[in-house]
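Left out: one protein chain. Kept in place: all the others.
Chain lettering (A and B) follows the sequence in which the chains are written, and residue indices restart at 1 in each chain.
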Amino acid sequence: MLKPKVLTNVLSQANTGGVENTLLLNNDGALLAFSGFHNKDARITSAIASNVWSAYEKHGHNSFREDPLQFLIINCEGGNVIVTQVANLLLCLYANTDNLGILKTKISKLKEKLEIPLQSIQT
Amino acid sequence: MEAKMDSILDAMMQRDQVTGVLIADNQGLSCGTRGMAHSQASGLITEISHQAAKIHPNLDAPVVILESENTSVTISKYGPHTGAIYKKKSPSKK
Partner (left out) sequence: MSDEVKKFFSSLLQKINGLKAIIISDRDGVPILKLSLDGKFPELGTKQQFLATFTIATDQSSKMLLGQNKSIILMYKSTTVVQLNKSPLIITFVGTENCNTGHILSLDNEIDKYIGEYKVILDRD
């Protein structure tokens, strides 16, 4: 079985260099695991991130050529949120940095680490 | 996670006359900056390297050096990443 403490530890590895929160959520926006500094924002972030993800994700399947959504970056005045899919869940970094390249690299590395363990608990 | 890259950036800044360092990915997104290099410049720096590579498409991307009166910026590409080093020019010898 998946150990919650180990999972939180893996998520916390991304919380450097301006990344404030790392979240794991399901497609309905419910928060499953969290590591970071402000718990309060995490629920708002996850609800909005999953909404925006699903709004755009469906366009990748609409055309006759499949073009799946791999990364979503929400760029705001005070920072950025990057989202990607891992197994059937969403992984999300909430950061106060403008270095989008490193955010993308970090979320890709976390995705690699989590993909197989999370697939095994998929229903 | 990015400790190794941070230590490289910091080491570059320690070098003589270096005033800024920037690393960007192949989409022109900034991976890290130090000193006077601003993350906003990463797109343009990647683009300069990409355009310069068109001169000899069958060779590796060339090193591009931009010179102004007081500063030089050296741009070079390593795999998917582009790096830029900002240097203060040494006073010209007369």
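Here is the rule we use: a contact is a pair of C-beta atoms (placed from the backbone, for glycine too) under 8 Å apart; a residue touches a chain by one contact, two chains touch by 3 or more.
Since the structure is predicted, the reported quantities are computational estimates derived from the model, not experimental observations.
Q: Check each of A:T22, A:T45 or A:T105 against the chain that is not shown and name the one that touches it.
A: Answering carefully, the residue with contact to the hidden chain is A:T45.
Q: May I ask which residue of B:D10, B:E47 or B:E67 touches the chain that does not appear here?
A: That would be B:E47, which touches the missing chain.
Q: Footprint of the hidden chain on chain A, which residues?
A: Counting only chain A, the missing chain is touched by 41, 44-45, 48, 51-52, 55-56, 59-60, 62-65, 67-81, 94, 96, 100-101.
Q: What chain B residues would touch the chain not displayed?
A: Counting only chain B, the missing chain is touched by 24, 26-30, 40-44, 46-47, 50-51.
Keep in mind that, in the parts below, only the chains that are shown with their structure count from here on.
Q: Where on chain A does chain B make contact in their complex?
A: 13-14, 16-17, 98-102, 104-106, 109
Q: Would you pull the chain B residues touching chain A in the complex into a rising list?
A: These residues of chain B touch chain A: 1-3, 5-6, 23-25, 27, 29-33, 39-40, 42.
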